[in-house]
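Only one protein chain is missing from this complex, and each of the others stays in its spot.
To keep things simple, chains are lettered A, B and C as they appear, and every chain counts its residues starting from 1.
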Amino acid sequence: MLDMTVKLAGVALKDPVVVASGTFGFGREYSQFYDLGELGGICAKGLTLHPRNGNPAPRIAETPMGILNSVGLENPGVDAFIAEELPFLRQFDTKVIANISGNTPEEYGIMCEKLSAAGVDMIEVNISCPNVKAGGMAYGTRPDLAAEVTETAKKNAGNVPVMVKLSPNVTDITEIAKAAEGAGADALSLINTIRGMRIDVDTRRPVLKMNTGGLSGPAVLPVAVRMVWEVSQAVSLPILGMGGVAKGEDAAQLMLAGATAVAVGTAMFADPYAPLKVRDGLADIAERQGLSAVSELTGGAKPW
Amino acid sequence: MLDMTVKLAGVALKDPVVVASGTFGFGREYSQFYDLGELGGICAKGLTLHPRNGNPAPRIAETPMGILNSVGLENPGVDAFIAEELPFLRQFDTKVIANISGNTPEEYGIMCEKLSAAGVDMIEVNISCPNVKAGGMAYGTRPDLAAEVTETAKKNAGNVPVMVKLSPNVTDITEIAKAAEGAGADALSLINTIRGMRIDVDTRRPVLKMNTGGLSGPAVLPVAVRMVWEVSQAVSLPILGMGGVAKGEDAAQLMLAGATAVAVGTAMFADPYAPLKVRDGLADIAERQGLSAVSELTGGAKPW
Amino acid sequence: MVLAVGDMVRTSGVRPGQFVHIKCGEGTLLRRPISICEWTESREGDTLTIVFEVRGEGTAWLARRPAGHTADVLGPLGNGFAIDREGRYLLVGGGIGVPPMLGCARYTGGTSTAILGFRSKDKTILLDEFGGDCNDVQIATDDGSLGYHGFVDALVRQELGRDRSYDAVLACGPKPMLKSVAKVAAESNVPCQVSMEERMGCGVGACLVCATPMRDGTVKHVCKDGPVFDAEEVDWDA
Partner (left out) sequence: MVLAVGDMVRTSGVRPGQFVHIKCGEGTLLRRPISICEWTESREGDTLTIVFEVRGEGTAWLARRPAGHTADVLGPLGNGFAIDREGRYLLVGGGIGVPPMLGCARYTGGTSTAILGFRSKDKTILLDEFGGDCNDVQIATDDGSLGYHGFVDALVRQELGRDRSYDAVLACGPKPMLKSVAKVAAESNVPCQVSMEERMGCGVGACLVCATPMRDGTVKHVCKDGPVFDAEEVDWDA
């Protein structure tokens, strides 16, 4: 029997496949397709301190094997999440990871305090959302600011592990990773979306109302694998790897590169069952290789 | 009659579609498929001062709608290019753009001097090759070094326009663009490849012998469009846009984003005739829109 | 195009105005939303009919499918029109907004009136079908090549001027058209429901990309809260 469990910053996941923040809402919709207890974990839609409507539509554009989005953190605010969404998610036998974005380190701190008190399994600190003008992006591209946010989050999160989500839109992602590690992060997640643009050649308008947006989906997988590999060599924190995972092999690549667990996002838009298929595909690979635990994949890549 | 000509840093191209450096060798192979005079221009394979064998194979891996390469500047050296390849390329009614990489600013200078004396139409200064350990990459990620290389190239290139090729592996590409402009560049080309990795999950080895390589092909198009758009707003230099162009619409997007001309690379591996099809597709779009000159597309995107 | 959908209609039920989300080949990542035009249910297997225009790569792929091909279809999705079998409605469709209105016409069995707008005569679709299922069918074309020369809102104004006893105006088409129709209906004091279009990701309400602003300052999502909304709810000036 293959052991599918993994431990991410002390949190035991029944299998290493979770769903990526912002692609799964708060779980209500996909719970009509399958029992959410089948998932290793759920990264909930990104929260802010106050409710946000997000950016004007169109908020999505299709690109070769990828999509651009510019949702801009539409969410009901952290309090409404705790009151209305968390109890729903708590019904299922899975781990709940809250994802937060703030305009200031203080906002991150307040949200961590609230979420820690409410009881989530982990807090994912998004310092890398490319779709909000203030704050978000800069935190993810400057080591000093990344450290400051991480420190404040840790101080306020109590016993709840803090996972910092890194932006790929940087010259050297290991610098930010090290800054987050130095500031006390319990885990890292990567990659968030890569900034991109699509133009409608007939109207001459960007397809997205925000002009640019974040690229995700299979197109970004090789960038995600490279960054997970770099980061795993630069820090000793566990990594939640993501970016373009659509099948078991993709998840295995990220784990071999150094990820402890993986998240599936965009692939669900094509196939709501993608996370379960990724999990099963991953199990097939581990079994084919005669592993006794899927966790043996983590960091197993042998560089030339 | 649609006017297909464009001017890139004073060099008149018969149409805005050129072939990207490193994907077309020195033209001999594809000249068996069509008259090279059908191309707007040819960016020749990247040259170094001395001959190089490049990196060990495998040097290519396939990814979703993209490829990774780690050729590592295999080339016969600038002298052999001038003696043996340039005369061949000169037979065709097209513009020849030499592409150079150096380990030091001095090397760039020497190559520019030689190429200027030999008579090429333009020199593309590659400060962004991710596949060589020394030099290349750092020049493309640090404004000060980018400026230094540009300045030395300009000083030694005589009347030949110097186009600086930018790396997408940076936090803010406009910083490097401005540094190159400040140092006297006549044009900019972008994007070079994005660093990525693929792992063979069964052997657990990276597919590329160099472990990581450069991502190109349709997958990167939205990143290229975004960067061309950002750079075109930050500087007033003409831009050769590239990254994932496979059809007329892709070229039109890059031009609307601000490119004066576009280069086609990876798409040729699937279809040797890709540059001609891109040219024809671009002409169709311009005609459908009732333009009298394809150059009217350049910078035509209207942000929201 | 007719889709054999097993027991989808019998198990999920279908209302006019709902849509399906179709995977259009390996080359495109996102599914394509297409309204359900008609449906049948039977022990031998239910069917859905969709009518679509080739716009880009996805619809081109779909149009090339040979008979007997298997497609990956998610649905029925969204909320359809709030509509009674016994009601009498003024159905307004523009362009690719015409197909879902046929479902409404069938549902109300011949009592409704349809006002359909097209770019030109050669772009008209489903005229015979509407003829058979409506009390009256009025056509407008942008270029005047068939019926009224102009937009549907003028015909809607004329019709509501004549007869305000419709239970509601139901409309589907481009947003500017919906806005005008909603205005005319409001002026005539006839309730109005509109089916909106927005670019979609998941199609089920999870990714929040298909947002459309409401008059009360909130946003709703076309795929899950819509595509049909009360015209009054919608912020037409956003």
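What we mean here is this: a residue touches a chain if its C-beta (ideal position, glycine included) is under 8 Å from a C-beta of that chain, and two chains touch if they have at least 3 such contacts.
The structure displayed is predicted, hence computed values, not measured ones.
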Exercise. For the chain that's been dropped from view, list the shown partners it touches.
Key: B, C
Quiz item: So which of B:A12, B:A138 or B:A270 would be touching the chain we can't see?
Solution: B:A270
Quiz item: Looking at the whole complex, which of B:F24, B:F81, B:Y139 or B:W229 touches the chain that is not displayed?
Solution: B:F24
Quiz item: In the complete assembly, which of B:M65, B:L221 or B:L254 touches the absent chain?
Solution: B:M65
Self-check item: Where the unshown chain meets chain B, residue by residue
Solution: 22-25, 28-30, 32, 45, 53-54, 56-62, 65-67, 69, 71, 74, 207, 217-218, 266, 268-272
Quiz item: Please identify, in ascending order, the residues of chain C that touch the omitted chain?
Solution: 25-27
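In this section, only the chains that are shown with their structure count from here on.
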Exercise. Quick one: report the Å distance separating chain B from chain C, using the average Cα coordinate of each chain.
Key: 47
Self-check item: Cα-centroid distance, chain A relative to chain C, in whole angstrom
Solution: 36
Quiz item: What whole-Å value do you get for the distance between chain A and chain B if each is reduced to the mean of its CA atoms?
Solution: 34
